[in-house]
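Okay, so here's the structure we're looking at.
Apart from one protein chain that is not included, each protein chain of the complex appears where it belongs.
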Amino acid sequence: MVAVLKPGIPQEKIDNLIDWFKSRSLDVHVSKGQYHTILGLIGDTSSIDIDLLRSLDIIESVMRISEPFKSANRKFHPESTVIDINGIKLGGGHFQIIAGPCSVESKEQIVGIAQSAKAAGATLLRGGAFKPRTSPYDFQGLKAEGIEFLLEAKKQTGMPIVTEIMNANHLPLFEDVDVIQVGARNMQNFELLKEVGKTKKPVLLKRGLANTLQELLMSAEYIMSEGNPNVMLCERGIRTFETYTRNTLDLSAIPLLKDLTHLPVVVDPSHATGIARLVKPMAMAAVAAGADAVMIEVHNDPQHALSDGQQSVTPAEFTDIAQRIKKIREVL
Amino acid sequence: MVAVLKPGIPQEKIDNLIDWFKSRSLDVHVSKGQYHTILGLIGDTSSIDIDLLRSLDIIESVMRISEPFKSANRKFHPESTVIDINGIKLGGGHFQIIAGPCSVESKEQIVGIAQSAKAAGATLLRGGAFKPRTSPYDFQGLKAEGIEFLLEAKKQTGMPIVTEIMNANHLPLFEDVDVIQVGARNMQNFELLKEVGKTKKPVLLKRGLANTLQELLMSAEYIMSEGNPNVMLCERGIRTFETYTRNTLDLSAIPLLKDLTHLPVVVDPSHATGIARLVKPMAMAAVAAGADAVMIEVHNDPQHALSDGQQSVTPAEFTDIAQRIKKIREVL
Amino acid sequence: MVAVLKPGIPQEKIDNLIDWFKSRSLDVHVSKGQYHTILGLIGDTSSIDIDLLRSLDIIESVMRISEPFKSANRKFHPESTVIDINGIKLGGGHFQIIAGPCSVESKEQIVGIAQSAKAAGATLLRGGAFKPRTSPYDFQGLKAEGIEFLLEAKKQTGMPIVTEIMNANHLPLFEDVDVIQVGARNMQNFELLKEVGKTKKPVLLKRGLANTLQELLMSAEYIMSEGNPNVMLCERGIRTFETYTRNTLDLSAIPLLKDLTHLPVVVDPSHATGIARLVKPMAMAAVAAGADAVMIEVHNDPQHALSDGQQSVTPAEFTDIAQRIKKIREVL
Partner (left out) sequence: MVAVLKPGIPQEKIDNLIDWFKSRSLDVHVSKGQYHTILGLIGDTSSIDIDLLRSLDIIESVMRISEPFKSANRKFHPESTVIDINGIKLGGGHFQIIAGPCSVESKEQIVGIAQSAKAAGATLLRGGAFKPRTSPYDFQGLKAEGIEFLLEAKKQTGMPIVTEIMNANHLPLFEDVDVIQVGARNMQNFELLKEVGKTKKPVLLKRGLANTLQELLMSAEYIMSEGNPNVMLCERGIRTFETYTRNTLDLSAIPLLKDLTHLPVVVDPSHATGIARLVKPMAMAAVAAGADAVMIEVHNDPQHALSDGQQSVTPAEFTDIAQRIKKIREVL
């Protein structure tokens, strides 16, 4: 950690500050410049509250040198994490395609999509049972019944299932769910993160609409610090001024996250763009950029989807996407 | 609602769509242009899923004319809502100053600040017991004990208290809390919104870092649709590319929200800017723009605050702010 | 164009507005809803000032149905434009790699890089002679001498050259330049756009840091409306809240632009990310998403680049990138 002092601070105040740092078992290296004095703090600075330091009236600025994330940090864990999802490996060179509808609507619907998605190359089934909707008047999902239907689709196809949790009190319903998804709007619902951290289940953690990659890693840290190392990070678009797309898919997040962390990176081009015809090029781009998995919304009848139909592709389109992805994987 | 069709759609498909709208009890007015056909849908369109409509391959674009919020809409409730907070009125011309520390640290601290804030003109006491922190390794608040200390300060000063909830399971601890705050990171934690909606307590709902005003109103709608009309909206800065300030305080939200809704608007200049010396000018600006209340972080000893010290003002500074605000109120 | 009227407008005012539209040779279709009256305007609405309409006190909102860009619009020009750059075709299936240093520093440097870039597969040479720098105290480029050195590199390698213009008065210096680049900061320097529009030279128009795709197309329209159809659009990252990368590369712009316009789309992953090790994955992703060209900063000695060294790749890395791009092109 580096602290830059304001110009013209009396030596006595500087000495007091240095003593305070030393009382925290930190070594302090002092560099005096023409205008500024710079303090380099050596040792474990994780207990120092950077906001508190900044509030001191003798401080101009403070910069953290070490990343604040530890369990997720590749520096301390150089090997890529491979997550075992009921026998299917994801990460560290193991690539998977997650597919399924935005919302589970009926047993027939989810079983039908699961079968066609599996035939086309998908290895994990997704589907929303609890749906976070901006409006209280919109369809909120089939809830517990939706999870039952997903489990039926899992039984019939053997595909592990991914579905979103919105309330830690619902965890008992997720007993047989293979991957618990934490949605973008709950990325900083720290109470929920702690509770899914107490399970050992794989967690798909979506990046919030306006969250930095460092915040995403800190939210992963919440889950990991409770004892659950099985975290996948999911880029699904960030909020910008551009209005043609629903969000802006930040694909540079893929190689950046792979530098910073050992956790696998999943990309969701469907929610990011909100436009079905962009899903194919963006899925291919995500794979070319090094994603460990893509998550694609597939619907057997996009015109009658109860939610997010706009971003769904048909099984035929999905088959084409899966084949092109496979070819790009071969190039890498 | 207005739906614009793509060019060159066969009449039969258009007729099918119109029949479908009519089956939903909507009247349809058709305008045929050189390239586009426009359908004006007349009636209660709230049950129409706008994303679904957009997904149809014959549709170019869909625009909602009526705002999707109802209970919060000033059109249907022209009079400004006045919220009664344990005898103190807020909204509809009643202006209040909410003050207190970011975190409750001890009984002495919170009682001391409450007394000096009250003396300076504050009418409501705020203080964090449960603290949402980006890092799991940062101080998370005194929790239940923090609420006890707040209640002690309330007892000694008579000031109603405002404190944040992070988990609906903690609601029993909020029995004697006067205003429940829902933080920016939980603005779209819809499960939490529903639960605070089931209480009748005044709720201070903070705008999320990247949420539009319409989304803020839809989140208020979640609370109100459960039967709780006592919602205050709080602007506390949005995330932009500017890095000097922690967030960008969007003061135009004040007059805009007052047009759109009858609910009171509160402004938090402390969290928005993250810089103590900006709190005074921004609080004055918020009042000049028509805010119903400002919420100001005050600390008896900013250099030893356990969290967010950077944005705290001292009691002496707070006294000056409160006096200037009073004068601006007189001008309005 | 669709205009939605406010509730409760007297019929006489509505009739006056309709008469005014009719005097502008527009047909008006009226749909009366429960709260709102909607006017569908049929005919050539391009002469209607949408801001003026919105300013009328009887208007709630106005929506343009037709895109405001014409010459660049794929609807009126379905075939993809192929630009001939001194014999090299770009667009409509013709893919090119543009490579070179951020700044031209010396004759030896630019000739050396041109030779190694050509050997590795680059077909166009880029290099900055006039450099837009945020600070007046930073290196501003070799200017006219830089262009001379570029022309020497062109002579020795046969590669057409791309270089940025900052001032229309410099156009005589660009006589033998093959592609004139308009930088992101000048994307809405409309006077400059008009002047490059008066030449017939291919123009590489970079998207501004905070400009929408529609604004990018309107700037292309400025060039095209002066008689120059040879415009290439370049995505180079937009400004967001994320701070790890310099900008956020918006790759969904590629398929979106290809839908909206017939003009070729170029991607610059070097400036977008500002991090050399992200250039390879992002270049590959851009190609997978359908870019017509990528522009890559190459430097023979990244540690001594006079500007933007951080985002430069070495000739060896560039060779690897060019080969991988070629393989991805084969998959498409």
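Points worth noting:
Chains: A, B and C, in written order; residue numbering restarts at 1 for each.
To be clear about the criterion, contacts are C-beta pairs under 8 Å (C-beta built on N, C-alpha and C of every residue); 3 or more make two chains touch, one makes a residue touch a chain.
Computed from a predicted model, the values in this text were never measured in an experiment.
The residue touching the chain not shown here, chosen from C:Phe149, C:Tyr222 or C:Phe318, is C:Tyr222. Summary of contacts with the chain left out: across B:Asn16, B:Ser106, B:Asn169 or B:Ser252, the touching residue is B:Ser252.
One chain is missing from the display, and on chain B it is touched by residues 210, 212-214, 238, 240-245, 248-252, 254-256, 259, 272-273, 275, 277-278, 281-282, 284-290, 324, 327-328, 331. Taking the whole complex into account, chain C touches the unshown chain at residues 46, 49, 51-52, 54-57, 68, 70, 132-139, 166-169, 185-186, 188-192, 194, 208-210, 215, 218, 221-222, 225, 239, 274, 276, 302-312. Considering the complete assembly, chain A touches the hidden chain via residues 2, 4, 7, 29-36, 38, 40-43, 60-61, 63, 65-66, 75, 210, 239-241, 243.
Going forward, only the chains that are shown with their structure count from here on.
Distance between chain centres (mean CA atoms), chain A to chain C: 31 Å. The mean-CA centres of chain B and chain C are about 39 angstrom from one another, to the nearest whole unit.
Averaging C-alpha coordinates per chain places the centre of chain A 26 Å away from that of chain B.
In chain C, the positions touching at least two other chains are 210, 240-241, 243.
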